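Worksheet for the structure shown next.
Heads up, one of the protein chains got dropped from this complex, but the rest are sitting where they should.
Chain IDs A and B follow the sequence of writing; residue 1 opens each chain.
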Amino acid sequence: MMELLAKKFDMCRSRGDTIVALAILISSFYFLYLTFQLPIPKQGSTLDVGPRAFPMILLMGMIVLSAVIIVQNIKAKRICELTETPHPRNFWIGVAFLFLYAYLLDIVGFVVLTPIATYLFMYAIGVRSKKILIGGTLILWLVLTVTFPMLMEVQLPRGVWIFREISYFFY
Amino acid sequence: MSGVISGILMGFTSILDPLTIGLLIAGVIIGLFAGATPGISGTMIVAILLPLTFKLDSIPAFVMLTAVYAVAVFSGSITAVLFRTPGAPEAAATTFDGYTMAKKGFPHKALGYAMFSSFLGGTLGAIALLLIAPQLARFALKFGPAETFALILMALAMISSLDVKNQTKAILMGIFGLFLAMIGMDYMTGVERYTFGVPILSAGLHFIPVLLGLFAVSEALRMIQEDPEVKQKIEKIKTTLPTWEEFKRLIPTYIRAFPLGLFIGILPGVGATTASLVAYSTEVRSSKTPEKFGTGIPQGIAAPECANNAAAMGALVILLALGIPGSATTAVMLGGLILHGLRPGPLLFTLYPKFAYAIMVAALIANILIIIMSPAFIRFFSNVVFRIPRGMLGTLIILFCVVGSFAMRNNMFDVWAVLLFGLVGYVLERYGYPLAPIVIGLVLGSLAETEFRRTLITQGGFMGFFSSPISTGLILVSIFVFVYPFIKSAIASRRGLKVGSGKE
Partner (left out) sequence: MSKKVSTKSLILVGAVLALVVLAGFTGCVGEQKPAEQAPEAPQIPKPANHPNYPERPITFIVNYGAGGGTDRFARAMAAPMEKILGQKIVVVNIPGGAGSIGEDYLLKQPADGYYVLAMGSDFPINLVTGRNPNDLDDYYPLARVQYDTGTIMINAKDSRFSNLDEFLEYAKKNKVVIAGTGAGGFDEVMVTKFAKAAGIKYEYVTYDKAGKMHAALVGGHIDAMFEEFGPPMSLIESGDVKPIVVFAEKRVEGFEDVPTALEYGWDITQGRWRGFLLKAGVPEDIAQYLEQVAYAAYQTPEYKEFEKNSYLHLREGWLGHEDFTKLIKKEIQDYAEILKELGYIEEPQETV
């Protein structure tokens, strides 16, 4: 079947493709190991297949299919042309900022952190116009603060210490 | 029948006062805004508005809530089409073809298809609600765990024909989505799976952060790579309804999607999101050209949009006729009804006919108002959004996704999930792994597992799946549907035909 598929679609070899499949393969094995550690409850129906059965079947499926993709890639004759544009350096900085935002959200709180993060993020992805930077930051902050915590009463993280006090001013 | 007609007349007269009409229109506007905002779901809006309605009579109050509920299901597709950001979970399947069609330069057509299909599905659904709600609800109760499982299985089996260009990857992604649904507490036994002892993980992966991450954040990450100070190309969107010719071509799609959507909506605990994904899968399977799905074809928008609005009405069917909430929003509405001293159920039509018919008529009008009021909203919305420079728009989408994901469950874990899946989606798509099967797998995964295991327990083992003709039939069809693409290609290659020529 593997060869059939490889022939049928005239696969091309792509390194990124293989890396993704490999990542799936390795993590599937890891999760399969975890699945065997899952407790089987004594009580509960004797007819039930238990908490392990479904994940086990799915993980095995993932292992087989990702292996197929890796084999297809290795066997493929021609190398894929890279059509994607390379990432600008700032893109990864932007991504890092996003994760930093999530990390700091519990500490600094939504109200204070959001405008800072917005400004820095926009700067990082290459916005240089002062108007867009400052105006955009303010508008985004206003729209988000009004929509979520104020109108929808979402209890966004308030942060600690003085940041918590500041947040009480808004919601 | 005359009882129904007089009921409908009573429904119309009881909402014919300035306050009720005003609230109905306000409900439509709120629904449009809420649906188009990622992270604000119909459920949240109804929960927020409920306490405000206690000063009102029950009819105007629930007329407004019904309007919000009906319209929010549609308007999620606006952002789904324009930015691949489903504003409401029900619009998940609309991103598959809606966004691609918009990207090809036809956002006005894509929005037109979405709007018209929603209108059609919702209106027909509301008519079914008015005419045969009790009978429909009773019929749906015959659907047990075995039948539900078989139905879900059939939708999952269609993943194999979803991306013909790369079946292996499509199926792998489908299984990946199913596996994501396994994370968290196992409903059947209470065992925690893959939570690494972290309490917030036991709630499992919520579908919305994953969906927003995979589709919206990844797309925004791509958007910001281009010159961030330039404005988007598309401007001034005038929604174009499908022409008569186009409509005629979609009739078979509607004939499949509408009853399917309505019926899935009636099944308790299944919901409009599932309905739209199942309708999409069914459409792929029924199509003679399944490979065209995902490239921006009208059927790919019409089927899910028709089905989700029909499903929203289906959830009202079982709520009003049996007092059973079929979805999260109707559960909140049921709570509100009880606080208003009303108890929907089989006796609702006898005890409070005025209320029952008023709500059903309001649902009908709200769905009709979709086609009347949303063009203006879309024009306003696109006018605002497309003036925003690209860098800021990308930031806005990402922030809305992050905050909106948090808002679903007030859980920080969802913030991490949306960002993580943003990157995952970005990487997967770059290397040609389709994202749609992940969403289908994740939404249907826990349902498939719990219904499977429930069948085993309630029907006394594996034979339970074949205890009814419906489930037996559906399971056999699923097996066929799954294997068919492989058989087809096997036959093709054995005959030595020009393989792959017509496929790519």
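Note that a residue touches a chain if its C-beta (ideal position, glycine included) is under 8 Å from a C-beta of that chain, and two chains touch if they have at least 3 such contacts.
If you're wondering where the values come from, they're calculated on a predicted model, not measured in any experiment.
Colleague: Which residue from B:194, B:215, B:357 or B:465 sits in contact with the chain not drawn here?
Modeller: Counting the whole complex, the residue in contact with the absent chain is B:194.
Colleague: Out of A:47, A:64, A:100 or A:116, point to the residue that touches the absent chain in the complete complex.
Modeller: Of the candidates A:47, A:64, A:100 or A:116, A:47 is in touch with the missing chain.
Colleague: Using the touch definition up top, pick the residue from B:3, B:18 or B:341 that touches the left-out chain.
Modeller: B:341
Colleague: Suppose we count only contacts with the excluded chain; which residues of chain B make the list?
Modeller: 23, 26, 29-30, 33, 43-44, 47, 49-56, 140-145, 184-190, 192-197, 199-200, 202-204, 267-269, 318, 322-326, 328-335, 338-339, 341, 343-348, 380-381, 383-384, 387-388, 409-411, 450, 454, 457-458, 460
Colleague: Which chain A residues would touch the chain omitted from the figure, given the whole complex?
Modeller: These residues touch the chain not displayed: 34-35, 37-39, 41-47, 131, 135, 139, 142-143, 146-147, 151, 153-155, 164, 168.
We adopt the following convention: only the chains that are shown with their structure count from here on.
Colleague: What whole-number Å value describes the gap between the mean CA coordinates of chain A and chain B?
Modeller: 22
Colleague: Give the list of chain A residues in touch with chain B in this complex.
Modeller: 1, 4-5, 7-10, 14, 16-17, 20-21, 24, 31, 34-35, 38-41, 44-45, 47-51, 54-55, 58-59, 61-62, 65-66, 68-69, 72, 84-85, 87-88, 91, 94-95, 98-99, 101-102, 105-106, 110, 114, 118, 121-122, 125-129, 132, 136, 140, 143-144, 147-148, 151-157
Colleague: Tell me, which parts of chain B touch chain A in their complex?
Modeller: So the residues of chain B touching chain A come out as 37, 39-40, 44-45, 48, 165-169, 171-172, 175-176, 178-179, 182, 186, 188-191, 193-194, 221, 224-225, 227-229, 388-389, 391-392, 394-396, 398-400, 402-404, 406-407, 410, 412, 415-416, 419, 422-423, 427-428, 430-433, 449, 452-453, 456-457, 460-461, 486, 489-490, 493, 499-500, 503-504.
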